[in-house]
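== chain A ==
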Amino acid sequence: MPVTLPNLSRRAFGRLALASSVAAVGAAWSSERSYAAAPKGEPIKVGILHSLSGTMAISETTLKDVMLMLIAEQNRKGGLLGRPLEAVVVDPASNWPLFAEKARQLLSVDKVSAVFGCWTSVSRKSVLPVFEELNGILFYPVQYEAQECSRNIFYTGAAPNQQAIPAVDYLLSEDGGGAKRFALVGTDYVYPRTTNQILVNYLKSKGIADEDIMVNYTPFGQSDWQTIVSQIKAFGSAGKKTAVVSTINGDANVPFYKELGNQGISSTDIPVMAFSVGEEELAGMDTKPLVGQLAAWNYFESIDTPANEAFIKQWHEFTKNPKRTTNDPMEAHYIGFNMWVQAVTKAGTTDHDKVIDAMIGIRQPNLTGGVAEMLPDHHLTKPVYIGEIQDDGQFSVVWKTPALVPGQAWSPWVPETKDLIGDWSQPIACGNYNTVTKTCIGKKHA
Partner candidate 1 sequence: MNLLSKPGARSFPGAVRMAAVVVVVAIVLAGASMLPESNPLHVSAFVVSLAGKYLAYAMLALSVDLVWGFAGILTLGHAAFFALGGYAMGMYLMREIGARGVYGNPNLPDFMIFLSWKSLPWYWWGTDHFAWAMLLVLVIPAALAGVFGWLAFRSRVSGVYLSIITQALTYALMLGFFQNGLGFGGNNGLTDFKDILGADLHTPTTRAVLLVVTGVMLALALLISRFVVGGRFGNLLVAVRDAESRTRFLGYRPDQVKLLVWVFSAMIAAVGGALYVTQVGIINPGEFAPANSIESVIWVAVGGRGTLAGAVLGAVLVNLGKTLFTAWLPEFWLYGLGLLFLVTTLFLPNGLMGLWRPMKKAAPEEVTPEVSDTQGDEA
Partner candidate 2 sequence: MTDDSLLLDVRDVSVTFDGFRAINNLSLALKPGEMRAIVGPNGAGKTTMMDIITGKTRPDTGIVRFKGRDLTKLDEPTIARLGIGRKFQKPTVFEALTVVENLMLSLKGIRSPFSVLMARPTARERERIAHLLKLTRLEKHADRQAGGMSHGQKQWLEIGMLMGQEPDLLLVDEPVAGMTDAETMATADLLREINRTRSVVVVEHDMDFVRALGVTVTVLHEGSVLAEGPLDEVSADPRVIEVYLGR
């Protein structure tokens, strides 16, 4: 592919090269770029900040690909504001400080108009200050623990109230087996911790007693689940219908489910509701022993709507691989990207402030029906589906929320944040606004 250097970055690296007594590295500087055919003019750059190596590559590489697809598609449709879109791909290599560095590069060197990226909460946390300092725009496509609301970030994934709470409602319901006892199993990091904190409070409000709630945390990449699974089994033998709510991080799921299967825990006696297991993860598992296990998402590949069908078709053509699955974060990027396109069109410019303001209220149809709307707290309205794993590695939807659920940046189930809301629309224009004291705790944007 042709390599042209944005002047500034060449200059910048000229200095750096000089600084580190290495000649001409500056010239080497460039980024992978995909060029559009049709539209003319100075391209609008879109940053893609997903790990292509290291532990997170497993999940994030796909999102890089889907972005390239969406951008190519947009260019085919004539680009944006009559200008071509240009993807700037970097590899933060699953290294959190590197995320911050790369974010800074994208914003200050490549001067991208928007960045689509991050998967783990920690990567988002590490780039957040950079985006706020340089007033960038980040679209974050993964379900997460919320309790955050930055003006510069649009959270296109699910907040806990768009995934965890409905999922538990289902488990409590007759259809879900009317569970009376809950094992909350998760990897020891922020998302599970927060989600479980929220769930515990919620469950108590539903009259579940303390002794009927078991919380267990395991390290990243836990591969030996024998003990914990047997603990779950024992926990399930108290004569009450028991369910497991799993916030186990992607990688550790395979051994976890394998152990479940082997220790003979079937979905009909102890159903497991997972928040981080999607089609992508299933593709890496032998799903026969998992049939009937549950997952809660805002999107499932199996949901058949014309839009989804088209999307999947496009994806298969783009990746030249009819087996590649689609999943929830991919849809989140699809929605986020199209919303951004709309906002830019609406604002008539890629100026960050204008676009950020234009974003609120933008509506974009979901792939699975219903319309996503960008709320003032930079979260979306989403449908919530409960899917059961099938032996073909897909989910079959067994339940959905009657209406779209608006995302909450701040959980009402956490005492410290029950009075907080995020609202970036005037006059409040504040990420964490206390509705009782009527004050803005964080920085307020004039």
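As a working rule, contacts are C-beta pairs under 8 Å (C-beta built on N, C-alpha and C of every residue); 3 or more make two chains touch, one makes a residue touch a chain; residues count from 1.
As a selection rule, all candidates are chains of the complex that A comes from, given by their letters.
Only a predicted model underlies this, so the values are computations on that prediction, with no experimental measurement involved.
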| item | value |
| --- | --- |
| Chain touching chain A (counting every copy) in this complex, out of 1 or 2 | 1 |
| Chain A - residues contacting candidate 1, complex | 8, 11-13, 15-16, 19-22, 25, 28-32, 52-53, 89-93, 95-98, 100-102, 104-105, 108-109, 120-122, 125-126, 128-130, 133, 147-148, 188-190, 193-194, 197, 217, 219-220, 414-417, 432, 441-443 |
